[in-house]
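After the structure tokens below, expect a handful of questions from me.
Only a single protein chain was left out; the remaining protein chains are all shown in position.
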Amino acid sequence: MSEFFSSPFVVLFPTAFFTLALYSFLYKDNPMFKFAEHVFAGLSAGYYFGLIHHSVIVQQLWTPLSEGTDWILIVPTVLGVLLFARYVPRIAWMSRLSLAFVIGSTAGIEFIRQLHGLILPQVSKTLMPLDSINNVLIIVGVLATLIYFYFSKPHKGVLGWTASAGIGFIMVAFGAHFGYTVMARVSLLIGRIQFLLIEWLRVAS
Amino acid sequence: MVVAFFGRGVVVDAVSDEALRWQTIVGGIALLLGVFSIVQVHWRRVATRHEDRVYSAILLLCLAVMAGFGVFGGVGTGSVYDWLFENIQSPMMATMFSMLAFFIASAGYRAFRARSVPSAILLVTAIIVMLGRIPMGQYLYDGLPGWATWIMTVPSVAVQRGIIIGAALGAASMSLRVLIGIERTYLGRG
Amino acid sequence: MSFWQLMQRLDRRIIYTLIFVSVIIPTLFPLKLPTAVTPETMSFFNAVDSLPAGSRILFPFDCWPSTRAETEPMAVAALRHCFRKNLRVVGLSNVGMGGPSVLENVMNRIAEENGKVYGVDYVNLGYKANYQAVLLGMGSSIETIFPADHRGTRLADLPLMREVPNYDSLVYTVIVSDNAMIDYWVSLVNARYSMPMVAGVTAVMAPKQMSYVQAGQLQGLLGGMKGAAEYETLVGAVDKANRGMDSQSLIHLLIIGFIVLGNVGYFMTRNDKREYHGERG
Partner (left out) sequence: MKILSTTVTTLLVFNIWAATAFAQDAAPTGIFRFERINILIAAVLFSAAVLWYIRRAVNGEKFYIRPLPGLSAVDEAVGRATEMGRPVVFIPGTGELDKIQTIAGLSVLGRVAAATARCRTPLRVPVLYPLPMAAANEVVKQAYLDEGVYEPLDPQTVQYVAGESFSYSARIGGMMLREKPAAAIYMGEFSAESLLIAEMGQAAGAIQIAGTAEPEQLPFFIASCDYTLIGEEFYAASAYLSGEPKMLGALRGQDLMKIVLVIVILGGVASATIGWGEQIWRSLLQTL
């Protein structure tokens, strides 16, 4: 009896159950999927809560504050607490201050990052001599794609012609990427089926 | 403008580091808002005897259990928190991820119709690359895997680069619009 | 409704069922479809095959459990090859969650199969945070970075590790990676310590990594499950990857078949648009 309870079938039963419950959704919505879906959402929110509690609230906020080394952290704490102002109608606008801080700093950081980290290096990589078919194609492809995004004129004449070349290139790239990704996604499915058939049911080896 | 990026020194670096650290902390505290939201929605379902109230109760229970163990019961290997993650949550993540195998097939089947020249190009490259990836394709025509790799390393790279440059221009312009305050739906139009 | 109209708007569940079947059948009954070996896999095999017996190699397994279906077969085939050639393997992982335990599991299984002893023929160093410090630090002293192995044994108590103070005593590196760690291995360890290396990466990453192969920074490359299957064939131990490739071939052909049928249907019924409302833009 105890052998049965320590068999992989029983030990892995919860894992297998939830795996099958999620797959059942592919057929149609059903109580088993609904159950799994809500358990999944609850667990993951709880997991995230635990994670943030330890890695942010305790490690980055509480510890430095309680050691009295980093008083400046009171400012983000206040900004964080201000987010809850929206539950008090009279001071609800204050929660926007915190959001303005985050959105503003993001915009500031991104403005330079896009120029420094993306535009300049990507353009720089494209400055290649026209000494092979591949180089020519890459340069033409980059230019055509870029021109496809030009907003200020209708896509007619030379611009229209270039933009059509651009959309052609884009479709080649997207088709290729799509086809290429099939294998990676099927691998994931194979992994789950191998779990069910080999590790759990042990009907194959 | 943008002094810190071009300047250096103790004060400047400290301020910029601080901004990122603050974002993390504000985000951490905001998590409580998220929990408020989830509890508000599902508690109401339980209280108003909504048809899905049982599921909502299950969700709240799982949330409480997982968060409770996470905060009070330790998170290391061998803890309940870790066990629940390893045996329930993580396999469910893998299962959802693997559903993409089905969806990539249904999406491809439905969308890849040669209705226009661009969609015909899309369709043909997708088929060439798919054939180039499997041994069967190589038996059909020896050069197929080479073609597939060439498409991935030449035209595809060019397009990625074009999209990245274009998107970066768009993102920089977006940031600028936020910074000078003309793009602020998030603060109202006042 | 004609056959071609039917082919145009097949219920998605029929597609799902066929995909399930295409995975389940080869898992239960291997079809043993042939695999053709690509040059990158061939050079991966040759590089490992030409190492003299007894050589010490580094074996980083930088993978998340979610890509296990692709990465584990590569690790299995590579370790089989190494142990059969009597190489001695120092494993580690730069992915904290799940990496070291999958590696431990695979190493023990393949070692047992080949009669290899832990501590003498192979070691699993486990995981340490801050990969840049790990990769560079191991160049001067492995023991400073990993005072103990994954099982908690001090390195001084492991005969293999006594012979390996740093990268100088390791002749080769075989990497299995599902993330950008591979870039750091190439740009830090290959570039600074001129450590020769080969790598197995996921299918999605493979095209980008080809540039390292062309530049000679990687001496060979396994791309995803396909690379693993080819390598299994070369090592002469057909296993999960080949079975997986059977499913892969079936599903790829299935999708291509559906797309072709859908298109034939589209052209056959293009003229009677009134009956067809299944699709938008």
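A, B and C are the chain letters, set down in written order, and residue numbers restart from 1 in every chain.
Definition applied: contacts are C-beta pairs under 8 Å (C-beta built on N, C-alpha and C of every residue); 3 or more make two chains touch, one makes a residue touch a chain.
None of these values were measured; they are calculated from a predicted model.
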Practice task
May I ask which residue of A:20, A:65, A:81 or A:97 touches the chain that does not appear here?
Solution key: A:97
Problem - Contact set of chain A toward the excluded chain (per top definition) - result: 22, 25, 28-29, 33-34, 36-37, 40-41, 43-49, 83, 86, 93, 95-117, 119-121, 123-124, 126-131, 139, 142-143, 146-147, 149-155, 170, 173-175, 177-178, 181
Handout entry: For chain B, the residues touching the chain missing from this view
Key = 1-9, 12-13, 15-20, 23, 26-27, 30-35, 37-38, 40-41, 44, 89, 92-93, 96-97, 99-100, 103-104, 106-108, 110-112, 122, 159-160, 163-167, 169-190
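In this section, only the chains that are shown with their structure count from here on.
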Exercise for the section: Answer with line, ring, star, complete or other to describe the graph linking chains that touch. Expected result: complete
Exercise for the section: Could you tell me which chain lies farthest from chain A when each chain's centre is the average position of its Cα atoms? Expected result: C
Fill in the blank from the handout: Greatest number of touching C-beta pairs links chains A-B
Exercise for the section: Would you mind pulling out the distance in Å between where the CA atoms of chain B average out and where those of chain C do? Expected result: 23
Handout entry: Euclidean distance of C-alpha centroids - chain A vs chain B, Å
Key = 2
Completion exercise
Multi-chain contacts in chain C, i.e. residues touching at least two other chains, fall at 16, 19, 66, 203, 207, 226, 248, 251-252, 255
Practice task
Give me the residues of chain A that touch two or more other chains.
Solution key: 26, 180-183, 186, 188-189, 191
Practice task
Going by the contact rule at the top, pick out the chain B residues touching chain C in the complex.
Solution key: 90, 93-94, 97, 101-102, 104-106, 108-110, 112-115, 123, 126-127, 130-131, 133-136, 138-139, 145, 149, 152-153, 156
Practice task
Mind listing the chain C positions that touch chain B in their complex?
Solution key: 10, 12, 15-16, 19, 33-36, 38, 65-66, 203, 207, 210-211, 226, 245, 248-249, 251-256, 258-260, 262-263, 266-267, 279
Problem - Residue numbers on chain C that touch chain A, as the complex places them - result: 13, 16, 19-20, 23-24, 27-28, 66-70, 202-204, 207, 224-226, 240, 244, 247-248, 251-252, 255
